[in-house]
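The complex is shown incomplete by one protein chain, all other protein chains being positioned as in the whole.
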Amino acid sequence: MKRFFVLLAMLGLSSAGARAAQAPSELRFCLRADPKTFDPLLVEDDNSETIRYLTGGVLIRINRKTQQLNPELATSWNVDSQGRRITFHLRPNVKFSDGTPFSADDVAFTMKRLMDPETHSPAADPFRSSEVSPRITVSSPLTVSILFGAPVAGMERLFDQVAISSAKSPHKIAAVLGSYVVAEYKAGTEILLSRNSNYWKVDTNGVRLPTIERIRLEIQQNRDIELVKFRRGEIDLINSVDADTFDELTRLMPHSVLDVGVSLESEMMWFNQVASSPVPAYKQTWFRSTGFRRAVSEAINRADICRIVYRGHARPAEGPISPANQFWFNASLKPHPYDIGSSRKRLEAEGFRLRGSALYDSEGHAVEFSVITNAGNRNRERIAAMLQQDLQAIGIRLNVVTLDFPSLIERITRTFNYESCLLGLTNLDLDPSAQMNVWLSSAANHQWNPKQKQPATTWEAQIDKLMLAQAGDTRPEVRKRAFDRVQQIVSDEAPFLYLVTKNSLTAISPNIQNASPAVLTPQAFWNIDWLRKPLSTTESR
Amino acid sequence: MRRSQLLAISALAVLFVAAVLSGVVSANSHATQYREMPGARPSAAFLLGTDELGRDRLVRLLFATRISLLLAPAAALAATLLAMIVGGIAGYFGGFWDRCIVRTIDLMLSLPWLFLLLAARALLPLNAPPIASLIMTYGLLAALGWAGPARVIRAGTRKLCESDFTLQAGALGCGRFRILWRHVIPNLKPILLAQLWTTIPIFILAEANLGLLGLSASEPFPTWGNLLRDLQSPFSLRPEAFAPLAVVMLSVACLKLAMPHQELHT
Partner (left out) sequence: MDDCLFPNTKSALATLPEARTAMRSCFKIVISRIATLGLTVLLGGLLTAVLVRFSPGFLVDERELDPRLDEASRRSIELEHSANQNVLAFYAKRLERMALHADLGDSPSLNRPISQLFQERFPVTVQLMAIGIAGGWALAFALALPSVMCRSRVFHGMAATFHQILMCLPAAAMALLVFDIGGPVRALVALVICPRVFEYVRNLLEEAYAQPHILTARAKGLGSGRILTRHVLPSVAPQLLALGGVSVSIAFGAAIPVEVLCDLPGIGQLAWKAATARDLPLLVAITFVVIVMTQVCNTVSDWAGFRGRQA
């Protein structure tokens, strides 16, 4: 009997001891799908980008809050006056996660691999200002310079996307310089990241960062299930939340949601102006008329879209650049006003006439066209339905056609068998040089009329000239003036009808300390090094 | 006629008349957005409230009933008849026909027909009326949805072929087609009807799911399928959002009860 109670006491003590043991602090959130790659140079999708952000060490980091450049692995850098050469001075005594020392040879190795055409790295394209391969010079273990064949506009910012790999480590890309390393990967289920014990960053008290020891990334595509998990406390944050979910969470967990303000994402619409498209000639005439495009734009009630579709968490869009892009936004631009009277006047000036409730062109064709958008996006489908009612007020009949995404891409990039298109736009890169392929009339992403041999209009020729000028200049104020002018021309000529700019909405558990969501991705955990989570014994698995 | 049959037929008639005369039930159109009242609760002006764009839920539901009450059962009936023909031939004639048909059924059940639906949608003109897309979707569902039931019907046919009355009919000199038409098929009715009642809601939900790929009617055209999609996010749901579900269930139940009772138990 006595032995029984001793055993019981021992069991009680050991379990108490287990309860008292501190489990590692663990941040948990969801990825929409498995990352397609763990190679930082081959990142193309958002999920792989999340892994890269958390594990990759970069020379320069864009501070997601201030949008300024922060030194990381490079303590300083300078760009020559021509914008062709950049020289980095590297941080000393830094090691990769496996203990391999970091030096200028690793930067050279990474850049060579990045620029190698065989690598097919998406991050390399913005660096390719000319056919000539860049020349990389290692002048000392902590100094490296890169000379490009032609000026690269906004060069420093591009290094935010280049995670440095080791030239010497036997672990290759698994050896990282970032805050975390990939500890475990269960395909389709989760990824576990553990703190990089060799991470170079320390706080003001000399304590090695990051504070959170582990990050558990669950693979979860379903947003509603993600929401349930957040409500139950099974995950700590949802990086980007839609307006309906935001309002729901505001009701249930008001201290866990934050509207950070206007983001870089907007919704826009454009008309097909490709001459060789199967669109009937009389419709092409409408779409090529600036007056028609402006009239349609002024008939759209953007305020209603913000209020109803986005529940007030959006604002009417001014142009291609969101106000969230602090430096490049043209503050003199205003959204096209909602003005039915002005819209009708513009249509009359173009020869359109209202007969009863239907609008006709000068040749007697009823004004009717279709808008394609991707199926499955409820907000976009709602916007399309609202556009139908808005355009009905000026006598235009709009047919909404939802297509699956590959079918839609085929129509807007290959067959051009569409009349107008409603899609979203996200400017991942703040610098306008990242949008060269949108604004140059000869480029593939000049959506309304791509790959033109000669600019079809004088204003497109003007945009070409301005974009090339800003890409070849290193002076920020000169570039800003040129790009401000581009934004003004786009607003006046309306090749794209910018509808709304969405707000950045996130959900973060109040348990997470030092959270300071930003509008740039990754909104909720951009400052991962500084986030803190109190230790909890229930967290360990 | 049984009382339940009479009630079911009356309910269907009322539903159909209300759907056709939705303009009398309410002055609102199915497409008009009352933007000052999105997500409004039921009231005198909007008996089932409004949806997220301020459209009258009741009118949209009645409008959807007009189309779906005709298309879904029609497609299900077509699929069932196809299954009856294919499964009946396989089970009755056996041998080479049976082997070929069974392999065809297995292929039909295994292929990703989604791509055929996408290709068919691509062929439709962009300015085609929304009803055209819906008819195309239901038509293809009917053309592709017979394979599974055909197998079950084949098994039932084989069993009937071995029964006494068919053997007797054969012994009395009845031709093969006459036996199939006059004796076998009428006795397949319970299986066929079970197939029909199961297929109607399957097709409605399939149309809803295909809407996620743009294979259903586009805005502002309401269908039972795209109204049921609202149930996919049940967290912010209100009771009135379940009205489409109730109408679908009521319609299918009434269609079942409206069938003469003795046909269910031949």
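In this document, chain identifiers A and B correspond to the written order of the chains, with residue numbering beginning at 1 in each.
One rule holds in what follows: contacts are C-beta pairs under 8 Å (C-beta built on N, C-alpha and C of every residue); 3 or more make two chains touch, one makes a residue touch a chain.
Quick caveat, the model's predicted, so the values are computed rather than measured.
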Touch with the omitted chain, as defined above, among A:Asn222, A:Ser332 or A:Ser357: A:Asn222
Chain not shown: contacting residue from B:Ala119, B:Ala132 or B:Leu167: B:Ala119
Contact partner of the left-out chain, one of A:His120, A:Lys172 or A:Arg355: A:His120
Interface with the undisplayed chain - residues on chain A: 33-34, 36-37, 44, 117, 120, 122, 125-126, 128, 187-189, 219-222, 224-225, 228, 403-410, 413-414, 428-429, 434-438, 443-445
Interface with the undisplayed chain - residues on chain B: 94-95, 98-99, 102-103, 106-107, 109-116, 118-119, 121-122, 148-149, 151-152, 154-156, 158-159, 162, 190-191, 193-195, 197-198, 201-202, 204-205, 208-209, 228-229, 231-235, 245, 248-249, 252-253, 264-265
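Here, only the chains that are shown with their structure count from here on.
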CA centroid of chain A to CA centroid of chain B, Å: 43
Of all residues in chain B, those that touch chain A in their complex: 31-33, 35, 38, 52-54, 118, 121-122, 126-127, 130, 211-215, 218-220, 232-236
Complex contact set, residues of chain A against chain B: 224, 227-228, 244, 247-248, 304, 307-308, 368-370, 372, 374-376, 381-382, 384-386, 388-389, 399-404, 407, 417-419
